[in-house]
Structure formats: structure tokens, C-alpha cells
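The other protein chains are all here in position, but one chain of the complex has been omitted.
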Amino acid sequence: MIIAGILDTFGGAIEFIFQRRPSDAGTVEVGGLGEIVNLAGNHFAVSFLAIVISIAVSVPIGLWLGHLGRAELLAVGVANVGRAVPALAIIGFCVAFLGTGFRNLAFALTLLAIPPILTNTYVGMRQVDPELVDAARGQGLSGFQIVRQVEWPLALPTIFGGIRISVVTVLATAIIAPAAGLDSLGTPIFSEEIYGDEGVLGAAIVVALLTLVTDAGFAFVQRLVTPKGLKVVAREKRRPRLMPTSIRRVQHP
Amino acid sequence: MSLIAQSGGFLRDRTGDSGCPSNNGICLGWMVDHLDRYWSPFLEHVVITLIPLTIGFAIALSMGLLAHRQKWLITPLTGFTSAIYTIPSISSFLLLLPITGRGNDTAIIALTAYTLVIIFRNVITGLAGVPQHAVDAARGMGLTNRQLLFRIELPLALPEIIAGLRIAAATTVGLAAFAYLAGAGGLGANIDADIDFRGNVLVCGVILTLLAATLDFIVLSIQRLLTPWRRAAA
Partner (left out) sequence: MTRSSLRILFALLAVIVLGAFVAACGDDESSSGTSTPAAQPAKSGDVPAEEKAANKIAPVDGAADVALTVGSKDFTEQFILGEIYSQALLAAGYKVKKDLDLGPERIADAALRKGAVDAYPEYTGTSLTSAFGVKVAEVPKDPMEAYAQSKAEYEKVGITSLPTTPFENTYRLGITKKTAADIGNPTKISDLAGEAKNLTINGFPACRQRIDCLLGVEKTYGLKFKKFLPGKQKFQILNNGDADVTFVFTTDGELSSGKYVVLEDDKKVFPPYNISFLIRDEVAKKLGPEGQKVITDVQKYMTAEIVQELNARVDLDKQEVEAVAADYLKQFGFTS
């Protein structure tokens, strides 16, 4: 009976996504692709802005600190603990100080997205085999060139791992946007009496799908950007070999 | 005669400045005086953080070891856990409600799932990252599979696994702040009940940050104890 009920609601949710219907309160019409696309557009826009800004902020800092090997406590410890600050607190605080609206919400989400990206960029840089860095230095490469040609490509998988985690977190948190003055896919979830159980489930499904697609998109970009040599190594690592390999393990996100 | 005057002090006149809390400021002095109201929710928060971490770690480790031996399991399990991860946490609490009812249990189930996802990923990566030459050397020395696991693979994979545990700990502390939506306890209810009150939000944020920092430190210390041969690299 519970299963039947769940399947029922599930079917209703799919219907909600594609078809306009009267709201549960019998007032206006809700649902349908038009509204979903509109809400999803807002949802995605504010998330995307937050991710882009957080990457622009975290990656350079992580690269620099990771290359120098400095400030591990900041880059990893503080950033990791930063993940613990509840999204609700960040958003509530921002609304109290900055006010509501798209820009302020994007700011709050950016704060939320920074910790995983900063941590992973730093860790990715530190994971690079020091012998390779020494060899490069021996060849006369400058610090900047080392970062660009040696460390960055090797650290990429880990960095992307961090970005993907942030993407998931931000997309999930953008559900609270209606409480901060912006309509998003959270609007049906917070207006259950209007959109009904089907609406809540439908919105949740769309968020999940959006997250999957975005995550897959970043995975694709990651594969594009990873140097071919590493992919060969990764493939060979999966095959048991008798000869030892000398390159240290590559991080798979 | 106005109502306030008649009330004999029960109705208070609030037209003047009623002090810091009424203006929703940060009110450090007031907060220090009233810290006791955060104690009980804090303890609940600790409970709904530690239980999912422990159970999630146990399950993730088992799943990871299984998948390491039966390599064909890696793809489906990774796919399954990734799918769970994409379910927004807020939704998961609300979706579980009709099935498991209100209370701590629902929150713990959902939080265990997220913890599991994070740690499982790192278990797999950690075990896969064990250098092949170490495995070969061990086999060459005649170690059995179990000895290989406990003496070589797990110790070398430990830093990666512990890194996952640290991330999971911090993330769970943050996610547990939404547990109140499912009828559980925790500081999330405190934040939501007076989200305008900046002092309140600030104190809750600070408490949770300190909790995460403490957990982080404990886990890191355990790692340093278990792997004395490594400089704990993040």
C-alpha cells in the first residue's frame, strides 16, 4: 500500500512536470514545462554564477598555496571545517545583513561552494610526485611554468572532484532560494499546499536530474582536459602487471 | 486609560528601544548569558552526526572492500551511490517522512546515506591507489589475500579513507542542520526559529564550526596514530 502510494505520487510528479493543472488550493494553475523551465532557469542561473565565482576565487589560491606547500591549515583544515557551516545559517545571515535577491543569494552560495574546491585544489597540488617537480626545476622551468605544465595537469582530476562536489551542494541548496527572495525549484517544495505532493516530488526530481546532468557535464570536461598520458597510466593501473610502475597513484574523483 | 497602563505590567511598552535582542543584532553579551538554551540542541546535533558517521563508515568500508575484490561491482555501486548523492538533502528528509515517520531515525537514515557516499568514494580510490609494486612484492613474499589486505593495502589506503571520513564529518555536521525538517533535534531548529536574529545565527554557526573542527582534529589524530610512517598529508 505504501509502495502503491509512492508509485502513485511518482506518476503524478512526472505528470506535474509536463502538464499545467489547477493547484491543490483550487486557485491558479501550476505545473507544466513552462513553469518548470522558468524555475529551473533561476535555480540554475544563481547556482552557476556561484560556482563560477567560487572556482575563480578558490582555484588560484589553492594552486598558489599548494605549489608553495604553505598554509595547509588554512587551505585544508579551515576550508574543510567550512563545510560544516549549515547552508541555512549562511543564507539566513546573508539575508539579515545584505538583504534578499539574486545577487545576495549568489554571494551566499559562493561562500558555500568554496571549501570543497579550495581543499581539493590544494590537496591535488600536494599529491604531485615531488620527483617530477624537482626534475622540472632541474630543467630550468620557472615556478609558474611548473605549475602550468607539471602540477596543474596532474592535479586536475582532484580539482574537478572538488568542483563536482560543490556543484552538487550548491544545486541542492538553491532549493531554499524562495526563503531569500528568489523563485527556484524550491518554490514548489515550500508551497506544498499549492503544488501538492506531486509538485514537491516533481521539483525534487528535476533538481536531481539537473544535478546528474551537470555532474556528467563536468566529468566530460574533466576527461577532455586530462592529458592523454595520464589516461594511459590510469588504464594500465587497472590491469594487474608484474612490472612495477613508478608513477604514484593518480587521484580519481 | 490605555491597556498598557491597566495591565499592571503584563503588557509591556515596546515603542521605545527595547534593547539589542529586539533589534536582532549580534548582542554578544546577551548571547553569552543565554548560551544554556543551545546546550540540549547541541547534544542532539552531536548524536545525529556521530551515529550516521559511524554506521556510514562501517557500511562504506565493507562495500568498498567487497568491490575491491569483486571489481565488477565498482561501476554499479559507484553509480548507485552517485545517484543517492544527487538527491538534494532537504528533499531526502521530506521524502522519507511518510515512510519512516518523524524523529531522529529518519534523519539518521538520510545522513547515513550521504556519509556512505562520500566515504565509499574514498575507500575505492584509496584501495585502487595502492602501488602495484607493493602488491606484487607482497604476493612475491607469499602473503595470503587477508594478510595482503590488512598489512599492505589498508594501511596504504588509510590516508585516503580517513580524508573521506574528515570530509564526511564536516559535511554531516552541516547537513544535520536540516534534520529538524524531519522532526529530529539539532541546532537547525534553533537557526530557523529565529533566523532574523543575527546573534542567534552567528552563535549556532560558531558552535557547529567548533564541533566540526573538533571532529576533524580527532580524526586527524587517529590517522597520525595509525600511520606513523607518513607525514599526514591532508
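We call the chains A and B, going by the order they appear; numbering starts again at 1 in every chain.
As a convention for this text, a contact is a pair of C-beta atoms (placed from the backbone, for glycine too) under 8 Å apart; a residue touches a chain by one contact, two chains touch by 3 or more.
In this text the structure is predicted, and so the values were computed from the model without any measurement.
In the complete assembly, the contact with the undisplayed chain comes from B:11, out of B:11, B:58 or B:218. By the touch rule set out above, subunit B reaches the unshown chain at residues 1-8, 10-16, 18-19, 21-22, 24, 29-30, 34, 37, 101-102, 180-181, 183, 189, 193-197, 200. Residues of subunit A that touch the chain left out of view are 23, 25-28, 30, 92, 95-96, 99-101, 178-183, 187, 190-194.
Everything that follows uses one rule, which is that only the chains that are shown with their structure count from here on.
Residue ranges of subunit B in contact with subunit A, taken from their complex: 24, 82-83, 85-91, 94-95, 98-99, 121, 124-125, 128-133, 136, 163, 166-167, 169-171, 173-175, 177-178, 187-188, 191-192, 195-196, 198, 201-202, 204-205, 208-209, 211-213, 216, 233-234. Note for the complex: subunit A touches subunit B at residues 2, 5-6, 72, 76-77, 80-90, 92-93, 95-97, 115-116, 119, 122-123, 126-127, 168, 171-173, 175-176, 186, 189, 200-201, 204, 207-208, 211-212, 215, 237-238, 240-242, 244-245, 248-253.
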